[in-house]
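Only one protein chain is missing from this complex, and each of the others stays in its spot.
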Amino acid sequence: MKLPLHYNEHDFIPAYHGIATFMGCAHTRNTADADFAIVGVPLDSGAASWRSGTRQGPRSIRENSLQIWGHNRHLNITPKREFKVVDFGDVVLEPINLAEAAENITATTSAILETNTQQLTLGGDHSITHPLLKAHAEKYGPLAVIHIDSHTDTYQNLEYLEHGNPFWLAMRDGYIDPAAYIQVGIRGPQSEPGEIEEAQSIGARVVTIEECFELGMPALAELVRQHVGDRAVYISLDIDGVDPAYAPGTGTPEVGGFTSFQMLWLLRGLTGLNIVGADLVEVNPLYDAGAMTSILAANLAFELLCLMGVSKREN
Amino acid sequence: MKLPLHYNEHDFIPAYHGIATFMGCAHTRNTADADFAIVGVPLDSGAASWRSGTRQGPRSIRENSLQIWGHNRHLNITPKREFKVVDFGDVVLEPINLAEAAENITATTSAILETNTQQLTLGGDHSITHPLLKAHAEKYGPLAVIHIDSHTDTYQNLEYLEHGNPFWLAMRDGYIDPAAYIQVGIRGPQSEPGEIEEAQSIGARVVTIEECFELGMPALAELVRQHVGDRAVYISLDIDGVDPAYAPGTGTPEVGGFTSFQMLWLLRGLTGLNIVGADLVEVNPLYDAGAMTSILAANLAFELLCLMGVSKREN
Amino acid sequence: MKLPLHYNEHDFIPAYHGIATFMGCAHTRNTADADFAIVGVPLDSGAASWRSGTRQGPRSIRENSLQIWGHNRHLNITPKREFKVVDFGDVVLEPINLAEAAENITATTSAILETNTQQLTLGGDHSITHPLLKAHAEKYGPLAVIHIDSHTDTYQNLEYLEHGNPFWLAMRDGYIDPAAYIQVGIRGPQSEPGEIEEAQSIGARVVTIEECFELGMPALAELVRQHVGDRAVYISLDIDGVDPAYAPGTGTPEVGGFTSFQMLWLLRGLTGLNIVGADLVEVNPLYDAGAMTSILAANLAFELLCLMGVSKREN
Amino acid sequence: MKLPLHYNEHDFIPAYHGIATFMGCAHTRNTADADFAIVGVPLDSGAASWRSGTRQGPRSIRENSLQIWGHNRHLNITPKREFKVVDFGDVVLEPINLAEAAENITATTSAILETNTQQLTLGGDHSITHPLLKAHAEKYGPLAVIHIDSHTDTYQNLEYLEHGNPFWLAMRDGYIDPAAYIQVGIRGPQSEPGEIEEAQSIGARVVTIEECFELGMPALAELVRQHVGDRAVYISLDIDGVDPAYAPGTGTPEVGGFTSFQMLWLLRGLTGLNIVGADLVEVNPLYDAGAMTSILAANLAFELLCLMGVSKREN
Amino acid sequence: MKLPLHYNEHDFIPAYHGIATFMGCAHTRNTADADFAIVGVPLDSGAASWRSGTRQGPRSIRENSLQIWGHNRHLNITPKREFKVVDFGDVVLEPINLAEAAENITATTSAILETNTQQLTLGGDHSITHPLLKAHAEKYGPLAVIHIDSHTDTYQNLEYLEHGNPFWLAMRDGYIDPAAYIQVGIRGPQSEPGEIEEAQSIGARVVTIEECFELGMPALAELVRQHVGDRAVYISLDIDGVDPAYAPGTGTPEVGGFTSFQMLWLLRGLTGLNIVGADLVEVNPLYDAGAMTSILAANLAFELLCLMGVSKREN
Partner (left out) sequence: MKLPLHYNEHDFIPAYHGIATFMGCAHTRNTADADFAIVGVPLDSGAASWRSGTRQGPRSIRENSLQIWGHNRHLNITPKREFKVVDFGDVVLEPINLAEAAENITATTSAILETNTQQLTLGGDHSITHPLLKAHAEKYGPLAVIHIDSHTDTYQNLEYLEHGNPFWLAMRDGYIDPAAYIQVGIRGPQSEPGEIEEAQSIGARVVTIEECFELGMPALAELVRQHVGDRAVYISLDIDGVDPAYAPGTGTPEVGGFTSFQMLWLLRGLTGLNIVGADLVEVNPLYDAGAMTSILAANLAFELLCLMGVSKREN
């Protein structure tokens, strides 16, 4: 086989080859004719509790997405062939002032949604989900939210946004439908008794990790699907929902979590929904090993993209 | 929220902040009014078989304990609020002469136990458990011992202490009650046929990893509880009981071990006992990745502390 | 105990001690009286898809094999005592020209098999299995092949050998018996729909990872044993069959794979077969963490050696 | 020699031993009777240009300061014996809002200076020097500033503080005496022609790295001493003044810098001045190798402390 | 300052931001109107002697080039403003067959040179310089070559190309003008006596590292300029010319080399020449620390680009 001098985004070239965009998709700021846009948010100023470094997350996920070939056997979809998927690059932001960064996230996302393009966002710390939910809620109304995480992220004692309270603030601001907010995989030591009750008090259905393991993935996926029903759904996936053995590269690891296989099968079970947006956050390559976290994140982002494709096909 | 200029050990400050003591507990050499003392033993001269570096273990566990918030939902305890917990710092020792180091470990521990403070020790290689058991046995008599590990550590062919024989020597010296010594998680290639029989010959109930997995964690915990009964119990947890995927930072990793979830649930099942002391050993940060081993160790130490708290509350 | 000034290959010396051969076996190029030869193939030019570095694999596996003591409790065998096992060192090759390297692999292997020595090969990327199968097939005829991997490696669109097509080429060249070729653990995104069908079209029994997990290890081992029957069996184990959490140090990691415990128990279930050769490939220490991949690889190589010993005892 | 069960801050214990304070100094928030306080500022939100992670700097410098014994042969001083040196711990701050963090830095520093204690600050990104200069200028009036760095940090195009403009803002705010501000070691590609002229336009004497190398360290030190004269001097040392070979662990490395020997000798040449404060910033352990940057930083902090001691002795 | 939602290639955005092209230059395969094209060659099959991994070099240099601002004070040039510089991406190649890869390198380079665009190539192992010289010699005739390296790379005992003989083969094939070939920085143990004489026998002026250090950089640059005169010059810079302390991330490190400052000043001294092409090779990020090698490589590539710009301005 003679190698070509040039190639296009549908050719399979080696993963260490070429400019690193997500899965080799074309890079453009113009989403007018795109079905899906991959958008990076390289922020870590919201990571107030422990480790910084998630600003390096989007680039690392892109680099490690290049070995992901196109077809998803489980969901029977080849997203890059069936849809126009573009890599938008990153939201422009400054780490100094989180409030202004949040405004830019919302503005950029709104501009993309405006073109009838769905957005898959690569974080960045979890604070970015608040401005992302804002943009989506402005388009779709209060959202059903599937929030996969080890932490509740509904801490109510701060006035300002950081990565411990985006869902509390989003609920307060009306971006989330309280009847359709579910947290999956919650675990770990807590600052005070009552953290789970605090989440429940704003409407969250909290599924702890032990409940997840008792149910098993198919039943867990069914429970999640029932909870959100046929509403417009936003999925927010914090990589620390997975156990640190599978994802050490994250800001606040919590031991005792999902395996990669479990997480893949949870996502693959979320078909039949009306998904309007998704994010994957808290990947911190500075604490990774052999890039395993970024590789897993790239695969989970691929599953989210496939889910969004299946949903778009159906809706 | 206005940040204070000062804070105390019960304030939640970011994990990367301040002098690193275990869970932010106050550091003092005076344990007179303390319920629990965290004590480091930075030793690795007993690691005769493979890798050195466990002398760096206590500091690394302390650093990675600072994200552990206070409340344990499973055991319903907030140890730092319910008890006075101090960080004693480290036993003073020299790596040159293990015998003298062992004397210092016993002397320091005895001095702490004297003040009616219970000790949770952070190793250090497993040889330190011999002088620790000595100090505890001098106070409590021959101890029931729950020994979680991949190795039997009851090698009988050496006259001197190293990390392969602390339990054989402790049994020989009368620190362990032969009727109440249980090994959990044993696996791996052996030097010769008969290693398990060698452990059994001194009274150990050996629960191999395959037996553990067949039982499942609740039944395993029940089996352990039955074996030690209402005796004074000492728990010795070698981090290599966990699989290297979850704990690569250790001296002699053995593949095919517990997940972090399983280990957490084993410990959480050990309520209702009369626990008088515990150690967590063989954390070697020089071979770790993303600090995942130290983070797991800090969480397991937290569970041990909570178990000791529950036990103290009940006894 | 007085330490000796010298020792032989059956003495237990610390793992960080001495010249690193596999499990401390004597190094010799003369296999005339050996039952088993460990042979390294330090090649990575076949790793066309992503990461290079498997040329460093054999040395790293050797180094991390030195803590593996001799006795396998599960298979009841102490291979170094029951058989003469030697470390042959590495096949001499140049990375520049894969075709010539392949010739050297076949020639060296044939010379070893000629002495009635069985060979356990440490890779190297998976392309080496084609010349290895050639040498074995020349001696034993078309082989039953147990191929444990996350990828099918039966890509049919290239004329030349690389690590994505050794089994397609080996089938084409008549080295594999189409009635007795089984792939175990297959998963991951695919370049196009139909990759599994492509493997099936050349006779492969493809057991996907989800089928593996549903069966459980004992039933999976039984299924494998049934498929190969009493033919001459060659086992090819790609370390990426294991999940990246357990084996990050590999060229094309696929998330959602076996745990180390599962892989150990799969191998331990493969008794009663007529095993004539085996390889362990795709260990890439450049992406490892705490040497966990090399340690696991060394343990899996030990299990393969034990399996070959049990088979030799029986056949 | 019998090891003691306890020790005090003047005993030499192994560097891997005990709670990690700077050079083993006692930790206290009360500086009433202290001559010198070591203060950490674990901040990285000001690192707007490239890498985050300097929030981990103070802890890492402390850990690697423990091998630094007490006596400085070149400056003939043993600071811990001649003065009371305490480790204050860290300024309390939140990464979310840099303005508020800056207020806390100033307030804490002022409180310490109030007790007639001199402060040696361990950063943190370079933005912290602005609030530090503020507190010092409030006590001492406009300061002579010796600014050792590869970057001018006098960027004038932003309204808000970040790590590229603390000296411009400090000059604007009157904290620096324009007649006595010297930049040493400047180099690297620039965003636009005129960056050095921009610094000169606010009064800075800019000594580029090539000028430094031509002068040699003794003449360079003499030039610096002449420039600041007998004013109250503040030294701000950015670790990226050193070449990345010696200090890879920093946020914005610039190649072609000082060796460690040169930096040591530059500092040792700064005797005879009236030093009232100093900081060492931009140590980022997440990009370090073998802790070499933190070790160098700890040594440079020791030299700064010795310089302050010599100055105090003389003034 | 309000951040924009979009930016162009001349805006300064943070280095961790956006799709990683060299210095943020636009990525295009069309060089019709470009003055300079940055071209990656992600190859390591020619690295026959020791370590693989240079296939990851181009991507890593790109990533670490994003902090390099635009203006070179020493050469008084701002290349991205004065010229059209594009990032072409990588030559398409397969690692399996080096001969075919070399053909693709020549063909791609020729196509770029055809558009009157000068090429700055980022390797890849040093074998790539042979096909690069071929393409340039076809356009410019036999070239003057400035070859900066620790190794002579003129090994004459092999028939095929690898990274130890590109210059011997290029001389043999008439791509180099024997009167104008100079090697700078040669050092290290040799396979046999006579390696330097072997290089000299084909016309090379060999400047050993000790000769370099005795001359000093200005005189060395003058010597080099004199040797190549006003011919068409190609510069080939092997990163292992620099000492491993400054550039550990390379395939065959040789101790005792240039500092980064020396290498920068050597390049800055090469003005007044007619430079027609350049490459920077042997960056291997798998052995790097804190990305220091890639950062240095990016800076050296910037100097090469500036040199080419100065040359173009003058010629």
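Order of writing sets the labels: A, B, C, D and E. Residues in every chain begin at 1.
The rule is simple: a residue touches a chain if its C-beta (ideal position, glycine included) is under 8 Å from a C-beta of that chain, and two chains touch if they have at least 3 such contacts.
In this text, all values refer to a predicted model and were calculated from it rather than measured experimentally.
Student: Could you tell me which of E:27, E:51 or E:205 touches the chain that is not displayed?
Tutor: E:51
Student: Among E:8, E:190 or E:226, choose the residue that contacts the chain missing from this document, as touch is defined above.
Tutor: Touching the chain that is not displayed is residue E:190.
Student: For the chain not shown, which residue from E:142, E:249, E:277 or E:309 touches it across the whole complex?
Tutor: Candidates E:142, E:249, E:277 or E:309; residue touching the omitted chain: E:249.
Student: Can you list, in ascending order, the chain E residues touching the missing chain?
Tutor: 48-51, 157-160, 188-193, 195-196, 209, 213, 243-245, 248-249, 252-253, 255-257, 259, 287-290, 293
Student: For chain B, which positions touch the chain that isn't shown here?
Tutor: The missing chain touches chain B at positions 44-48, 51-53, 55-56, 94-98, 160-162, 286-287.
Student: Which parts of chain C face the unshown chain closely enough to count as touching?
Tutor: Against the missing chain, chain C presents residues 3-7, 13-14, 16-21, 27, 29, 40, 42, 55-56, 59, 62-63, 87, 89-90, 92-95, 100, 104, 107-108, 111.
Following the convention adopted for this analysis, only the chains that are shown with their structure count from here on.
Student: Which other chains touch chain C while also touching chain E?
Tutor: A
Student: Centre to centre, by mean C-alpha position, how many angstrom separate chain A and chain B?
Tutor: Spacing between the chain centres: roughly 37 Å.
Student: In whole angstrom, how far does the Cα centroid of chain C sit from the Cα centroid of chain D?
Tutor: Roughly 55 Å, centre to centre.
Student: Spell out, as numbers or ranges, the residues of chain C touching 2 or more other chains.
Tutor: 48, 51, 160, 243, 245, 259, 287, 289-290
Student: What topology does the chain touch graph have (line, ring, star, complete, other)?
Tutor: other
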